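This is the structure I want to talk about, given as C-alpha cells.
The complex appears here minus one protein chain, its other protein chains still in place.
What follows is chain A.
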Amino acid sequence: MSTRLARGGRLIDRNHPLDFTFNGKRMRGFAGDTLAAALLANDQMLVGRSFKYHRPRGIVAAGAEEPNALVQLGTGGRSEPNQRTTTTELFAGLSAASQNHWPSLEFDVGAVNAAASRFLPAGFYYKTFLQPRLAWKHLFEPVIRRSAGLGRPPEEPDADRYEQAYAFCDLLVVGGGIAGLQAALSASASGQMVMLLEQTPHWGGRAPVDDVLIEGRPAADWVAATVASLEAAPNVTLRTRCMAAGVHDHGYVLAEERVADHTPGDGRPKKRLWRIRAGKVVTATGAIERPLPFAGNDIPGVMLASAVRDYLVNWAVSPGDRVVIVTNNDDAYRTAIAVHRAGLTVPAVLDARAEADGALPEEVRSLGIPVLTNRAVAKIKGGKRVTGVAVCAQAGEGAVLDEFACDAVAMSGGWSPVVHLWSHCGGKLIWDEAQSAFRPDPARPPITHDGSAMVAAAGSANGELLSADVLADAIRAVGGEGPAPRAQSPEEAPTEPVWIMPQGATPALRSKMWLDYQNDVKVSDVQLAAREGYESVEHTKRYTTLGMATDQGKLSNINGLAVLAGSLNAPIPAVGTTTFRPPYTPVTFGALVGEARGEIFQPLRRTPMHDWHEAHGAYWEPVGLWRRPYCYSRPGESHGDAVAREVTNARTKLGLLDASTLGKILVKGPDAGRFLDMIYTNVMSSLPVGRCRYGLMCNENGFLMDDGVVVRLSEDSWLCHTTSGGADRIHAHMEDWLQCEWWDWQVYTANLTEQFAQVAIVGPNARKLLEKLGGMDVSKEALPFMHWADGTIAGVPARVFRISFSGELSYEVAVPAGQGLAFWQACLEAGTEFGVLPYGTEALHVMRAEKGFIMIGDETDGTVIPQDLNLGWAISKKKADFIGKRGMERTFLASPDRWKLVGLETLDGSVLPDGAIAPAPGSNANGQRNTQGRVTSTYWSPTLKKGIAMGLVHRGPERMGEVIEFPKIWGGVVQARIVDPVFYDKAGEKQDV
C-alpha cells in the first residue's frame, strides 16, 4: 500500500485538506500536493492503462517526465485529456478520471491485447498496410482505433480564457533549481535584465530533497535567501509555474505559464503564453533519471528512485512499507536513506556494479540495509501491483538466485541531462562515457545572428551532477565572477551503463522489459527493428513508436537508442539521438490561441452603420474582414424573397446601399497621372477634374485583379475606388511600385477607406431624396452622369458621385464616417415618402448582373484578362506601357480561341447552377470530358422574372443564339442560349436621367 506518513512533507500544508475525486471515488489530499502525490497518499497506484497492450500503469515519476499517470481532468467546459498528475497541483473539488480503459480501470478487456502481443510486434501498424489489402479498412483500422488512444477531447467549449504576453530580457534563465538561481544571481550583479522561469510552483529543484548543504546549511535556506535577493533586484523577473517550451531562432523563447490551472474559475486566465525575446538563454533545466530495463519494470509500484525520495520528502507519501532499490549508480542510495529515515524498510539494494563502496553505499550499509552488488532484477512479481522481486546476477541470463517480498521498487539507471532547449536550435551533444549520458557540447552551441552562442547550459543540464560543480558551472555559464557558494554533497562513484538487466536476458525476459511505457515499446521491439534492418535511430523511432507518446520519450529515448546501438554493435554516439523539438512538455491550444476567441477571434471590420444593419434584420455576408448585409429579411420572409423585394424596390422607387466598405485611395503628386496610367489599363491622366471614369487594374501577367471608379479631384490628385476586399491589397500594390520601382516619381498615396461612410442612393426617386435633404444642386445639368461634386447635404459635408452600379439613376454620397449613421438615418427618414428601402449585397449583385457588369471574384479568378470579359474598350491602345500590357500580349492570351464572357438565358427560365461547367463533345488526352464554358454569375432576376446568368464560353461572343447544355446538380441538364450579357436597359437610359 502507498500511504501518507504521519510526519514530514516539506511542500504540503496539513492544515488545508482538499477533497477531490478519482474515477468518482472521493479522496483527500493537502494543499501543496500534486495530484500524483495525493493519489499515492490514497493508495491509488494504478492510474491508467498503456496505449497498445492496456497494461496496468502506475505512477513512475514525480515531475514533467511522467509517462503513465495521465488523466482526464475536470468535466464539461473544463475537461482536459492527458493531464500529467505529477505536474497537476491539487485543488479543492478537482475531479480526475483514468484514461484508455474499458470497461473499467481495474478490469480492462483491452488487456487481451497483451496476451496477443506476439501479433502486435514493432511496426505492426505499418505491417497492417501490406496485405491483404482489404484487411486494413475492415479489420485493422477499426480495431486499432478502438483499442488505442488516450484521453477524450472535450465536448464543450472551453470555459476558461487565455492570453499571451511579450517579454524582453538580456538573459533568460530556464529552471529555478540551484543552478538557475545561481546563474540569475550572478548575471543580475552585472546589471543585465534577467528573467528566470521555473516550471513548478517551487524554487530550488532537487537540492532540498537530496540533502545538499550550501554554505554549511540546508539547501532550502540558501534557496530562500537567493530568491529573496533576486526578488529585491529591480532587473530580475521571476516566474514560477512557467515552462519554457521551446527555444527558437534569434533568442525567441515560448513559455507557458499556468496562471489559474490550480484555481479554476477565479476569473484569471487559465494559461498565459509568454513570447520572450532573450539576448542569451541559459538552460538550467536539470537532469532526468533513467529507468532500468528489467522484466516487469512497468508493473505499478516500480518507480524512479528519485521519485520515491520526492514523494517521501516533499509530500510525506510512502510508496509502500518495503522498498527494494535497484541501481547502477551511487545516487540511488539516497533513496535507501530516505526510505529508512521515514521509518520504512529497504529489504535490499541491488547494485548492478561489481563494487559499491562510495560514501553513500557505505552509509546505507551502516544503516543495516543489505547491499548486494553484481545483482539485478530477474523479474518483478505482481500484476496490478508489485509484490516482490526475483533477483539474479547482472552478468547472467536471469536465473533466480533469491527473492524479496516488497511493495515498491525504486530504480535508477543513471541521469540524463535535460538537453531539449539546448538542442532546439541546433546545439550539439557529446557522449559522456563516465556518466553514460549525452551532454551539451560547449564547442557547438546553438548560435545566433552574430555567430555567438545563443544558449549556454548550466548545472545538471550541462552534465554536472554534484552540487558544488553545479553552482560553479552556473557562474561559468553566465560569465560571472567570484567563487561559488560552498556546497557539500558526498562524492559519487561512476555510473555503470546498464541497458539490459540482466545483460544476458532471455528473449522471454526482454519482451517484458519496457522502454517506452506509454507507447508500449519494449527492448524486444527495438531489437526486432534492428533485425529487420532499421539502423537509423529516427527510422527506428517511427517504426517502433519509441518516444513518440505525449511524454516524447523523456524516460525512454536514451535507453532505447542504447539498446539499438547494442543490437547494431555500434557505439552509442554513432547511433545518436532523435531530434529534440519544441514543446518540452505539451502546450495547450488555448495558450497558443491566446485571446483570439469569440468576439475577438478575428478583427471584424464594421462600417459606421453596422449596428443599424444588425438591428434591422441584416443577414450578414463576410467580405474580407467586413460584414455586409446580404439582405434585410422581414419576419417570415426568406432571403430570396427579401432580395427580390429589395431589387424591385430599388428599380421602381428608391434603394439605399451601405457602400462604405469600398476602397478609397487618394493619389496625389506631380507624377500621379503618369502613375495611374501605369496602374490602370486605361488612361486616367486625361480625366478632367470633376469627372469619374471606370478603370481596370491588371497584375504583371495581364490578369484582371481589381476594378473601380477613378475620380479626378484636382489638377494633381485622384481618388481611386477599389473593391471592398481589395482596398488594402491595392494600396499595398501601389506603394510597392512606388517604393521599389518608381521611387523617383513624385506621388503620395493615402488609404482613406475608413474616413468616409458612403451611401449609394439608387432608383428613380434618388434625385428627389437628395433634393429634399437639400444643400446641393444634383440636377442632371449641374451634376451629369459620371460627374462628382463637393457640397453639403442635410447639413453634412458630402462628396457626391453620379455613378451607377445598378443601372438606375444613382448617386454615391461620401460623408465623414463620424456622421455616416446620422446621414443614413436622415436618408431613410426623408425617403419614406419616396418608398425608400435599404438593400444588401445580393440585390447589388442581381442588379449589376442584370446590367451585365462584371464582379471581381465572380467573373475573374486570376486567369481572366480584361479582353475575355469584352472589356477591350478599357485597354488603352495609345499608352506605351501599363502594368500587365506585356503579359496580356502573350500568344495564348491574345488568341481569339479563349473562353469569353456572354450572357446565358435558360430556355425554361430556370436559374443555372452556380459554377456549372458546360461539356463539349469528346474527351481530352486524360480521358476526361471536354468542356466549353462555365457559369460565373447566376441569379433569379425579379426584374425580368427569369433566371439570368453570365458565363465564360469558348469563343462565346461569336456564338450568339447557340444553345448549350449545363448539367444540374441532382442530375439532368438545363439548356441555355448564349445571349448578350446585358439583360436590362442596354442603352443605359435609366442611369442617365
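Here, contacts are C-beta pairs under 8 Å (C-beta built on N, C-alpha and C of every residue); 3 or more make two chains touch, one makes a residue touch a chain; residues count from 1.
Please note the rule applied: contacts and distances are computed from a predicted model.
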{"item": "Chain excluded from display, named as in UniProt, from \"NADH-quinone oxidoreductase subunit C\", \"Sorbitol-binding protein /mannitol-binding protein\", \"ABC transporter permease\" or \"Heterotetrameric sarcosine oxidase gamma subunit\"", "value": "\"Heterotetrameric sarcosine oxidase gamma subunit\""}
{"item": "Which residue of A:V339, A:I500 or A:A817 touches the chain not shown here", "value": "A:A817"}
{"item": "Candidates A:E215, A:E355, A:E595 or A:D980 - the one touching the absent chain", "value": "A:E595"}
{"item": "From A:T753, A:T860 or A:S941, residue that would touch the chain that is not displayed", "value": "A:T753"}
{"item": "Residue in contact with the excluded chain [from A:G795, A:G862, A:G909 or A:G988]", "value": "A:G795"}
{"item": "Residues of chain A in contact with the chain not shown", "value": "161, 163-168, 193, 259, 266-269, 272, 275, 277, 594-596, 599-600, 602-608, 625-626, 666, 668-670, 717, 746, 748-750, 752-756, 794-796, 816-819, 821-823, 826"}
